[in-house]
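Once you've had a glance at the structure underneath, I'll fire off some questions.
Left out: one protein chain. Kept in place: all the others.
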């Protein structure tokens, strides 16, 4: 079965990534891609990887009636336009932060409040590893934040298996690429300033803490650093369990959670250059790499989690969730393989 | 129909790229991948993008009998092992320089001679845009060099249409990524030394001149610079035609040569960031982007050509040629789409 | 003797570089640094390397009376404000393009004309290797463009020694870093788009052609590519002499021109990683590295020239010229040594 689809905000990085996935997806037919600034221009004008696609950006004011609408708009737009989106499509997948948190209090604490909190409970958080059942048949889906996604995937097996129950100390130190900042640029995002950085842009108070709290029940100590790559988010989670754990038990926990997951790979060390999860290894793919080390000195579990922030951390997650919602085989359109070697994707 | 395939030298970058393409190709069944240094280790040990592939490196000394053998060995190996390769497979595709030039004199001039020059004429140069007919049914194929491929693709329409006939001045200034140097490393290739460079590693005397001479009949002034990317080769060809040419005529020439080509895209300028060919736009794909500008001041045609050196410049070209040789639809297994944004792939 | 100095446009990259040089210069006393957008903020707010400097940006509307004023404003500003600059200071050094060309016709051909062409002949082009005598005592100095500087330095010995007299074919292929685009950013300059590029941003028609024509008497075929570094300009000049030349003669020519020059180093090949000029080797310094190879095949001289576009290509050149104009030892304040290893400065 084929579903017609619209991408709102298709000019941006996430919107472009959605278009890339949808034009290669056998069950979607991308019929509309909106952009105010590039109206009437080809998709290839903004996204050189879509030069062969015969579609032009249209105005976001004239939404076609479609089966599925993906909104890749800046935070705040979906809040105000959600009625139009839902009128235009049976299934709405929002990639902004506007509906990803389950209660108004999160928006009061981490954002500038919410204009339609009554809709929050109707939106399903898109992460399949967390919410596969709720996603089935869902009409309103909200994709997670990339840093939160990397963290949640890293810690989920510890929560599911009782190693973490909310009282333990957890420090999460995230490193992210520049695509996270979006296509709009700005001084800090300019190449001369952004190149070669290790920039602690959110040592404390990052908004993605809210998702980790909401969906894992953990209040983690969370810091985010910008590093020199374009795609990628890497979460190093320093976990101090209350009881000692063995490596064997941990592997059992991680395997139990992820062995059936099509997009999570456990990276089990061994030798070689790529013995731990790395964003390079998953760039351009919907895969997450998860691994860990045990530090006997500090009785610490060091969980390592790597994703492509544009894929598993955003557009790929959205399509994955839409697949599940619509009853499509969930891997469809998301099996792109990564590259080796690859620079700073 | 499915063809069994072996990759010799699968531990290296080009060998790994071949494996990536073959495991995703519906008409090939990768049954052997050899590596002396990583014998018995999984492909994923060397290539993190192949972690899911259930195959281990085997010794290059024990070649299975297969339909097609791809040799991605250092220059010189194929010369000495060609008998073994041809005994093991009906179709041999060599990715080294050992058989890509059509006459012994080239090896005398640019290499250290040749040990079996009598075989040179049986090898078909793999570039389909040049040799599609000869490739059909070919049993012995030699893939081109990446810098030569970028250059030949840029200049071919000018040769085919008589703008260039060998007497004109042509300067080719190539910029390449670090993957061209292979996986073996070395001081100049180390990250601290190689990072951020504009390094004129072959201002004159680059071996790929030989291919341009052999297949286009042009003696170009050729220089190659290492720049900071991993994948990619970009050729800027400064062409001084004997007669003035118009932009319209040139477009007609380029369209005439490439309109039917599945892997060559003409990039026609216009506005936006990506108005010229760029390696970033084709990274991870088998596409070549070709474009040009006319410089009225110097009566110069500036031809711009961009490829992924690992794909169109090597492994992709090899699989493309093998498709043609074996009668498989030539696009099969080579339709990966690029990414946007992407860093320094 | 100490000269008071003002930097106009100190918020930008070139202005910041001027401040860096002047605060470390024993004969200058930086008393004013103007910035409209950062008025009243410390220099360190814009330039982290100046955090220890106890000076705040002031309005460009209130210029103090000083000995020397350096204008690092966008093109066009100096044209309209030159009277104010000259009223405020005995010596004015302009780093924009507004006065660097010696005749109005260049501004008609390459820019949008000129509003005060009668002043052009009073401005001395700042490149000491070309104009040392004229600079002595000069009250109005115009620094060269970075790409032109790299090119002129590479070709000057050939012109001085009659190898080039204007009739020969010369192709100049320049690779530049992102700092050339200035601090104002923009979509093409954003890290996700600019990272990892080989982008032919001016295949033809670059404005710096005008300087090469004006000061060397050469109409070169000129193309500029953006590559992934922040600082640096590298010019590869493909020169086709009318008469054959020997390597020994060329070295004699280059030594004759540069042996006494304090900021030009001839890089004579040999072995090792750094056997040719490279922008990395001169980053952060006022040095130019110049070298060449002879290509017997194409009877071509490949001249290689590397500078830091912010230093020898702009602020360093300006201070160097000011030193000469004011009778200060010309090396003063410009002897910073480069780093090794260094990434993509």
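As written, the chain order gives the labels A, B and C, with residue 1 at the start of each chain.
Quick note on the criterion: contacts are C-beta pairs under 8 Å (C-beta built on N, C-alpha and C of every residue); 3 or more make two chains touch, one makes a residue touch a chain.
Small disclaimer: the values here were computed from a predicted structure and weren't measured.
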item: Touch with the omitted chain, as defined above, among B:83, B:133 or B:187; value: B:187
item: Residue among B:44, B:128 or B:343 touching the omitted chain; value: B:343
item: Of A:55, A:139 or A:171, the one touching the omitted chain in the full complex; value: A:171
item: Interface residues of chain C (partner: the chain not displayed); value: 13, 16-17, 20, 24, 41, 45-52, 177-179, 183, 229-231, 265, 267, 270-272, 274, 278, 280-281, 283-284, 336-345
item: Residue numbers in chain A that touch the chain omitted from display; value: 169, 171, 173, 175, 187-188, 192-193, 195-201, 203-205, 209, 219-223, 225, 227-229, 232, 234, 236, 238, 240, 273, 276-280, 292-298, 300, 302, 304, 306, 341-345
item: Chain B residues touching the omitted chain (full complex); value: 13, 177-179, 181, 183, 185-187, 189-192, 194-196, 228, 230, 343-344
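Throughout what follows, only the chains that are shown with their structure count from here on.
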item: Centroid spacing, where centroids are CA-atom means, of chain B and chain C in whole angstrom; value: 38
item: Junction residues of chain B - those touching two or more other chains; value: 229, 278, 280, 341-345
